[in-house]
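Data block below; observations after.
Note that one protein chain of the assembly has been removed; the remaining protein chains are unaltered in position.
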Amino acid sequence: MSIAHDVHSAPAPAHGGGHGDHHGPGPLDGKWSAPVGHALPTSTGLDNRKLLMWLFLASDCMFFGSLIGTFMVYKGRSTVGPSPHEIFDIPYTSVSAFVLLMSSLTMVLALAAIQRNDQPRLRIWLITTALLGSVFIGGQYYEFTTFYSENLTLQHSLFGSSLFTLTGFHGAHVTIGIFWLLYMTAMSWTGRLNSEQPLFIEIAGLYWHFVDIVWIVIFTVVYLLP
Amino acid sequence: MAVTLPRPQAPAAPAQAAPEYGTLPAYHGFVSWLTTVDHKRIGILYGSTAFAFFLLGGLEALMIRIQLATPGSTFVSPDAFNQLFTMHGTTMIFLFVMPMSVAFFNYIVPLQIGAPDVAFPRLNAFSYWTFLFGGIFMNLSYFFDGMPDGGWFGYAPLTTIQFSPSHRIDFWMLSLQILGVASLAGAFNFLVTIINMRAPGMSLMRMPVFTWNTLITSFLLVFAFPAITVALILLMFDRLYGTNFYYAPNGGDPLLWQHLFWIFGHPEVYILILPAMGMVSEILPVFSKKPLFGYPFVVYATVAIGFIGFGVWSHHMFTTGLGPIANSFFAASTMLIAVPTGVKIFNWMGTMYGGAIRFTTPMLFAIGFVSMFTIGGLTGVMHAIVPVDMQHQDSYFVVAHFHYVLFGGAFFGIMGGIYFWWSKFTGRMLDEKLGKWVFWLVFAGFNLTFGPMHFLGVDGMPRRVYTYGANQGWSGWFGMDWLGWNMVVTIGAFIIMVGMLIFIYSAFKALRGPKDAPTDPWDGATLEWSLPSPPPVYNFAVAPVVRSRDAFWAWKRRPQAVEAGENVATLQVGGHTVGHAEFEEEHPSEEYLAQERNAYYADPATFHIPNPSFFPIIAAFGLTCLAAGMIFGYALSIAGFLYLIVAIGGWAMEPTS
Partner (left out) sequence: MPFPRASGPGRKLILLSLGVALTALLSGCANVPHTTVLPKTEAAQKIQDLYVLIFWLAVAVFILTQGGLLWVLWRFRARPGHELPEQTHGNTTLEIRWTIAPAVILVIMAVPTIRTIFELESAPPAQASGLPPLVVEVVGKQWWWEFRYPEIRKPNGEPLVTANEMVIPTGRTVYLHIISDNVIHSFWVQQLMGKIDAMPNHENKIWFTAEDPGQYFGQCAEYCGIQHAQMRMNVIAMAPADYEAWAQRSAQPAEPVTDIAKAGAEAFVTNGCAGCHTVDGNPTAIGVIGPNLSHFGSRTTLAAGILQNTPENLAAWIQDPQAIKPGNFMTNQHVKPTDVDALVAYLHSLK
């Protein structure tokens, strides 16, 4: 604070060394700034960027909630067109849902790998996750071209509008995730590591699991519920 | 007999100079403003831009009032009028009150919690530039098909392509999406900052109320904005890609728009008022010389308002035919929200009760807030009575209500905040005598403008009308067509204008003067007053250790009183409980405090100040082009997308120190 103050030759260490058993970083260790590569201590102990991802996911929850709500409001209110039970191929979509679910498993394995600093394994699992995600997207692409050929389009009916908008935005989220995973794979491959890599993988994992959970909800509400 | 309290002294110059920004061109002059990531500069940018939009919105209001002063006026055409009221509402809400609140969040919150900056400085800059470009983009519509004319609430089906075929609504819709990104980015930033970057000892219940309100407002933004994002996406798909979300002949339901919009829209009004309430909660204690009465209850009440605020949205839809059960539920929830609001008002009054009230300009605005917001709150409760709302809805009675809470509330609070913290931002004081003129003119003009609107509403005058007949009873006193409440309202609006012109003059006059404001002109209670005016780029050379609420008062008055019963055992640093053996509780000695200051002092030369960066402004520009391309052609969208990707890539790779 604004007080007259003599600067000594070096800032005094944090309140005596006697309490050497205090856990983790002490009161700033006499420095307001953190050494390069270390984050400042936070009030909760949670990293700022991880907290940011959680908050972003909270808003994304509301986002998908509104889209899912729209779909549910319009269920059964289309004036034309193929109805859900006529056009859905539940077994097919179940398989692609399973694929996405497995990709969450591989994401967890990727995180486990980086936590033991196993870069090769990390890359394998990241690529697998991206691959599984791509299979999911490919499956959706095929499914939607089938729908289009059977006259269910974005414009055709409320069912088409709400279905494609909802699943389209979900697919966009998955696609962004795939690119993100590939980017992290590339960083690992080219040796551009930094000590915060486990944190970044974890954050990406949060995003990826969220996208998967949203799909579980969409699959249930859109495909499974009558 | 006056007791002199120990006044903080000006900080001694540290032995080594604080780091300058460096010698790259990005760091100096005009360009340094484009690349700044310093929360204080971003606050100034937000505040100046928001104020400019306020003047624009005010001009739109004056034109509306000239047109409506007399029946059958042809001052503006019906088309122009409909654009004016749409833009007035949209501008004041999205381009003035919200960004002006963010200006204060930016400047003040890190100082109040003892932080060096916000959690994500570049994201902060990105929020600002996105806001600026979004606001400019919306107003660019003037040069094309005309400005948006669907009302600020844009009800479908009027805003669908079938009934609004020109690009006006496209500009509106896309700008709001851009502005939404800015608001969300800002909300994330402030949430992480407040949750994670508080000074040692500052538990949540020791935070200043302004910071609390920032926290709650940011939560409201995070949960409310996605609803309007989806509403606008559905509208965009209807308008651009031929879907039928709101097109009734193909099954679409216009009520869907209203539900989604108001699920956003009601929390939005709390987003508009909570920051001003926070400012008032800072100002009243300082100028009553006693702490905020009932701090925990004020906090809990604000949290309650945040929660309940998500459960009242359909009170904007009482006349749409939701049915008696829904109407009863929302009537009840709307009445319920009046309870915590009342609690806050009583606590503000309790703060002044027993105090020693100094009637400075910020205090006048804060008192004005309490008084005018109460009136607006009372008329709000009237609207909650559904059958009564069947007469009030869409009439000037509602216009009166929300202007009492938004102008008499939010705007007065903001003016109080401007007067209160001006010296901290600029190093100069605003002239108090002129300030009193500003307050009384604005206060009188405001009441003359919006008071009679209650009568017009009861007299059955609907809103959003560009004219009215001489025989409809809303004019015609003493047989003179032109004289009536509408004329009084217009005169009041011009009185507000005069008051604000004096304010602008007073601001310029202050800025031309020397930077001679005292650090702590008001005997402030919170940490920002411990810093020079304006603060150095790194904010705090010594991380303040906080032992109580009103941390700066406590520090100044430590010989007399330290908060009794504060539980120092809950002191957290770095997520680990340090334990109360670490810090002497209750009555630390001067010697102890000096040791602590040493422990928390850092040489400013070692400070890690985030580098300025071009990527936020480039990303913001890219995003705007991406949106604009939906009107001007996909080539622009693709270009915008590429800018955005490049900016994000650069942002990710850029070293932060």
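When the chains are written out, they are named A and B in that same order, and each has its own residue count from 1.
Just so it is clear, contacts are C-beta pairs under 8 Å (C-beta built on N, C-alpha and C of every residue); 3 or more make two chains touch, one makes a residue touch a chain.
Note that this is a predicted model, so its numbers are computed, not measured.
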Report summary line: Displayed chains in contact with the omitted chain are B
**Report entry** Among B:Gly294, B:Gly451 or B:Gly650, residue touching the chain not depicted
**Finding:** B:Gly294
Query - Omitted-chain contact residue, chosen from B:Ser32, B:Ser166, B:Ser203 or B:Thr319 - result: B:Thr319
Report summary line: The one of B:Gly476, B:Pro521 or B:Gly650 in touch with the missing chain is B:Gly476
Query - Sole residue of B:Val37, B:Ala125, B:Met352 or B:Met500 that reaches the chain not shown, by the stated touch rule - result: B:Met352
Query - subunit B, residues in touch with the chain not shown (by the definition above) - result: 1-3, 5, 77-79, 82, 149, 151, 155, 157-158, 163, 248-249, 251-255, 288-291, 293-297, 319-321, 323-324, 327-328, 331-332, 335-336, 338-339, 342-343, 345-347, 349-350, 352-359, 367, 370-371, 374-375, 378-379, 381-382, 384-395, 455, 457-469, 471-477, 484, 561
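As a convention for this text, only the chains that are shown with their structure count from here on.
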Query raised in the report: So, what's the distance in Å between the C-alpha centres of subunit B and subunit A?
Result: 31
Query raised in the report: Taking the complex as given, what residues does subunit B use to touch subunit A?
Result: 8-12, 14-15, 116, 119-120, 184, 187-188, 191-192, 195-198, 200, 202, 222-227, 229-231, 233-234, 237, 241-245, 250-253, 256, 260, 263, 519, 527, 530-532, 538, 540-544, 555, 572-576, 578-579, 581-582, 595-603, 606-608, 657
Query - In the complex with subunit B, residue positions of subunit A that touch it - result: 1-5, 7-8, 11-15, 19, 22-28, 30-34, 36, 40-46, 48, 51-52, 55-56, 58-60, 62-63, 65-67, 70, 73-74, 77-80, 154-155, 157-158, 161-162, 165, 169
